[in-house]
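Of the protein chains in this complex, all but one are displayed in their positions.
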Amino acid sequence: MIIVLKKDVTQEQVQHIIGKVESVGLTVHVSQGVERTIIGAIGEEEILRSLPLDALPGVEKVMPILKPYKLVSREFKPDNTVIKFANNTEIGNKKIAIVAGPCAVESRDSLLKIARLVKEAGANFLRGGAFKPRTSPYTFQGLGEEGLKYLAQARQETGMMIVTELMDPRDLDLICAYADIIQIGARNMQNFKLLTEVGKQKKPVLLKRGLSSTIKELLMSAEYIMAQGNYNVILCERGIRTFEDFTRNTLDISAVPVIKSLSHLPIVIDPSHAAGKWALVPALSKAAIAAGADGLLIEVHDNPENALSDGAQSLLPEKFKALLQDLAKIAQAVGREI
Amino acid sequence: MIIVLKKDVTQEQVQHIIGKVESVGLTVHVSQGVERTIIGAIGEEEILRSLPLDALPGVEKVMPILKPYKLVSREFKPDNTVIKFANNTEIGNKKIAIVAGPCAVESRDSLLKIARLVKEAGANFLRGGAFKPRTSPYTFQGLGEEGLKYLAQARQETGMMIVTELMDPRDLDLICAYADIIQIGARNMQNFKLLTEVGKQKKPVLLKRGLSSTIKELLMSAEYIMAQGNYNVILCERGIRTFEDFTRNTLDISAVPVIKSLSHLPIVIDPSHAAGKWALVPALSKAAIAAGADGLLIEVHDNPENALSDGAQSLLPEKFKALLQDLAKIAQAVGREI
Amino acid sequence: MIIVLKKDVTQEQVQHIIGKVESVGLTVHVSQGVERTIIGAIGEEEILRSLPLDALPGVEKVMPILKPYKLVSREFKPDNTVIKFANNTEIGNKKIAIVAGPCAVESRDSLLKIARLVKEAGANFLRGGAFKPRTSPYTFQGLGEEGLKYLAQARQETGMMIVTELMDPRDLDLICAYADIIQIGARNMQNFKLLTEVGKQKKPVLLKRGLSSTIKELLMSAEYIMAQGNYNVILCERGIRTFEDFTRNTLDISAVPVIKSLSHLPIVIDPSHAAGKWALVPALSKAAIAAGADGLLIEVHDNPENALSDGAQSLLPEKFKALLQDLAKIAQAVGREI
Partner (left out) sequence: MIIVLKKDVTQEQVQHIIGKVESVGLTVHVSQGVERTIIGAIGEEEILRSLPLDALPGVEKVMPILKPYKLVSREFKPDNTVIKFANNTEIGNKKIAIVAGPCAVESRDSLLKIARLVKEAGANFLRGGAFKPRTSPYTFQGLGEEGLKYLAQARQETGMMIVTELMDPRDLDLICAYADIIQIGARNMQNFKLLTEVGKQKKPVLLKRGLSSTIKELLMSAEYIMAQGNYNVILCERGIRTFEDFTRNTLDISAVPVIKSLSHLPIVIDPSHAAGKWALVPALSKAAIAAGADGLLIEVHDNPENALSDGAQSLLPEKFKALLQDLAKIAQAVGREI
């Protein structure tokens, strides 16, 4: 930690700051420049992070040297994390993971139909929400456990692995009993109770970036999960909130190379939620693969006009199939495969 | 709902769209302009909101006529909502509510000391967190029920009403047993499960605006609570996330007059979390009162350097006292009182 | 234009609003709903845009039906605009335009060296700034006309077309005398004087999106140029300002498919300025081509450590060459070529 002092700092204040740093077991190195005095705090930086050093009299600013996460960092583990699943699929390896399905599980028939179609098109993971508390209290809220059962049936029939969201810590056991990957939604990226719970169990976690969260904060939330013992975390970029309002959110495509450089964890892209419009999904999916993403989450519905949620951003199965064919070419161009 | 059609819309598409709108019980009015055909959908607009109309072939855009909330709106209830408390204080009336206290309850002694000091300075509500899951998994996480008990003791001793945050639906009964106002934090503004739970009980709810939530979304979340039967909702602006990084967040002071015009609910300001720096709290507090806010949430700590969380943004008790004296003058200037 | 009236609008106010709309030559259609009265204004919407209709008593909101631009829209001209250059290159057709070079022209030797290298690697346009007023008043400000002369020499030697920025209307003739494409920088996207000037001359214009401009505003600025008679406008996405601070700006990759759907104009991507870090440029370039961009602007410098500006985001020539080889494969995968 580097502590930059104010120009008019007093000798007493300097001593007080030094004392503070030393009191938690770090050593200090004071450097008197022409314009500023600087204190370098040497030792476990983590300890200093929770001290309000920038509130001490005489302190101008405090600059951490290290990143605020360890387990997620590529320094800690240089090789890519590859997560393996029962059906021999992997996430984080050469083959790109295609997670597809409806926003919400709406009925047994509808889910199984979509599952067959996306499987046939080339998807290897099935997504679908069983709990869907929505922005308006007056709309469809999900089928609950019934929905989870349909997902399990779809897995049995198609062999696809199941991705579904956990929103309430009370549903943890239920979700764990059915899902292959537990999704933590964007709104819960900093729900630390939920992160702790999923960190204590074994199923892989797909962690979506919050709408107003930086990449650093996403990595810190992944660290939160890993610190509990669960190292199987998949990061997901799904658009951030900006002033641009033509798209629902702004897909931060740079997150792919940035995360690849900072972390060993797999990173997937959700173009459907980012764009909010199905017509933009193909271009964003192509961009994601070209940029190096390890997978895609794509909403597919056989009857978007009657979808109970997010119809406007769902691809028709035939469009999804055509897209996967296009994506296969791009995957090959970047040394990957679909 | 106004549905603007594409220039090259076909007659078939028009019929399909009309059929869709009529199928949910609304009537249509088609208007052929020079540049565009427009369909007006007349009837319960709420029903149409969940239909993916903008995904129908031939639709260019869909423009709702009504606001997506009712109970929170000033049209629905022209008079200001005033919430009354056991200690004869009110929120939403002439007297401005001053909620003060530490970020987290750290110990019995520390809490009681701060409580006495802020009471003496003029606060009528005491804030303090008992559950503090934090950004880093390695820092202080709150005292839990013990913290709630200390808050209750502080209430008994000082007569101040207690504001504390609910983060986990499993803690609802516990929090309800101790708190006078249940706070829903910024990160949970769209945690619809939590909103439903606090909507079903009777204690007033202080609902903080999410970091990346619009005012409209804040009002929709309040609607969510009210739709369950709890009409005692207090809105709180605490800064939004922007590109400006000198302050932790950007206090959206305009939210005060905007919410006053759209809604009858009280609106309070949290300058401490918005700024992230105690030195900015006085100016922002003054601005809030001048703009018409019904209250303030201010972090106060008698020993910020040793605070276990948010020390950098906590005012010293003597600074808080001086601030309240300044605020009293501004309150009077705008026809209110502290 | 649809004018939604307030619930409590008076008959007098309705008449006043109708009179206002009719006074500028439009006809009105009043529609009395259960919740709201709506006035549809039929005729030239453009005329109404400059009236402060939303300030009239009784008006709740005003919703335009048409887009605020015409000439740039795909409706107006369904086919892609293709801009042709002296050296038989085109922008907007199958072959992707590669614009490369240093941020600023620094010396004759350096420019010619870089020009040869990027030409050899596959670039067909050379970029370089001659006027470089910078954020700090104390740094290199560009070579001025001397720099333009070196660019012309590089064109003569390599056959590449020249792209350089106009910042001051007083430099228009000078820039026109040397450049093949006149760049309008992000900070000048809404410098309407400059837009008017470049609209009145014949050279193609490369218009960069402002850091805080929406896609709609970018298209309106292009309309501004086209309205003066110059139809050869190339749009450029170069990152927008968001809360994310790991990258200098956030590349809005969605702008590519969005602009392709709204407009016939070519759209190119500048990954160097968006990222601010050379290591991210390859991934973003690949994403851009995969998403359908018509070209790339890439900063290349043979000695980035000594570059007088933007060294941190400049690719070394050998990295640039390797990138173009990778891009060629992706271009082919999406039916284009480099």
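Per-chain residue numbering starts at 1, and chain names A, B and C are given in the order in which the chains are listed.
In the analysis below, contacts are C-beta pairs under 8 Å (C-beta built on N, C-alpha and C of every residue); 3 or more make two chains touch, one makes a residue touch a chain.
Computed from a prediction, not measured in an experiment: that's the story for all the values here.
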- Message: Going by the contact rule already stated, which one of C:T37, C:T89 or C:N188 would touch the omitted chain in the full complex?
- Response: C:N188
- By the document's definition of touch, the residue of C:Q153, C:T196 or C:Q332 touching the omitted chain is C:T196
- Note on the structure: Answer key for B:I47, B:M63 or B:A290 versus the chain not shown reads B:A290
- Message: Counting contacts across the full complex, list the positions on chain A that touch the omitted chain.
- Response: 2, 4, 7, 29, 31, 33-36, 38, 40, 42-43, 45, 63, 65-66, 75, 241-243, 245
- Note on the structure: Even though one chain is not shown, chain B touches it at residues 212, 214-216, 240, 242-247, 250-254, 256-258, 260-261, 274-275, 279-280, 282-284, 286-292, 326, 329-330, 332-334
- Would you write out the residues of chain C that touch the absent chain, in ascending order? 20, 46, 49-52, 54-56, 68, 133-140, 167-170, 187-188, 190-193, 196, 210-212, 217, 220, 223-224, 227-228, 241, 277-278, 304-305, 307-314
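As a working rule, only the chains that are shown with their structure count from here on.
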- Query: Between chain A and chain C, what's the gap in Å when you average each chain's C-alpha atoms?
  - Reply: 31
- Message: By the touch rule stated above, which residues of chain C touch at least two different other chains?
- Response: 242-243, 245
